[in-house]
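Since the structure comes first, as structure tokens, the remarks are kept for the end.
One protein chain is absent from this view; the other protein chains keep their places.
This part shows chain A:
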Amino acid sequence: MAMTFHVDIVSAEAEIFSGTATMVFAPAEMGEVGIAPRHTPLLTRLKPGEVRVQDDHGEEHTFFVNGGMLEVQPHVVTVLSDSAMRAKDLDEAAALQAKQEAEKTLADNKADIDYAKAQAELAEAVAQLRTIQKLKKSR
């Protein structure tokens, strides 16, 4: 029987594949890599593309990844797939948007926290909740 190793392909939102394989191909950043059992430890980034897994029955499974990370240990290969399209400028744009929204929020606001006010407000809310619970119990 051919030598096999364990492959996990996961994305942040779901597990995509988990099983044994004899060979894995992945679109690494520097070019496609083929991983055979007992590969030396490797850590690399992936480009968007296909990950192909050859299982021990000789069948080939193909998965599309949006990029991500590939970790290789001698007997375990892990593909951490991104669940969203990633690119440096896309990330920058997203960060900028989050920042701008916050600036808009803060435009008419002081930056110092009034702890006393906050605690008073929270205490009030907690007291309200407690009263509701008590009312319920007393019935």
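Keep in mind that, in the parts below, a residue touches a chain if its C-beta (ideal position, glycine included) is under 8 Å from a C-beta of that chain, and two chains touch if they have at least 3 such contacts; residues count from 1.
Everything that follows uses one rule, which is that contacts and distances are computed from a predicted model.
Colleague: According to its UniProt entry, is the unseen chain "Crotonobetainyl-CoA:carnitine CoA-transferase CaiB", "Exodeoxyribonuclease 7 large subunit", "ATP synthase gamma chain" or "Integration host factor subunit alpha"?
Modeller: "ATP synthase gamma chain"
Colleague: Just checking the interface: what residues of chain A touch the absent partner chain?
Modeller: Looking at chain A, the ones touching the missing chain are residues 8, 10-15, 18, 28-30, 33, 40-45, 68-69, 71, 73, 78, 80, 82-86, 91-99, 101-102, 105-106, 109-115, 117-119, 121-122, 125-126, 129, 132-133, 135-136, 139.
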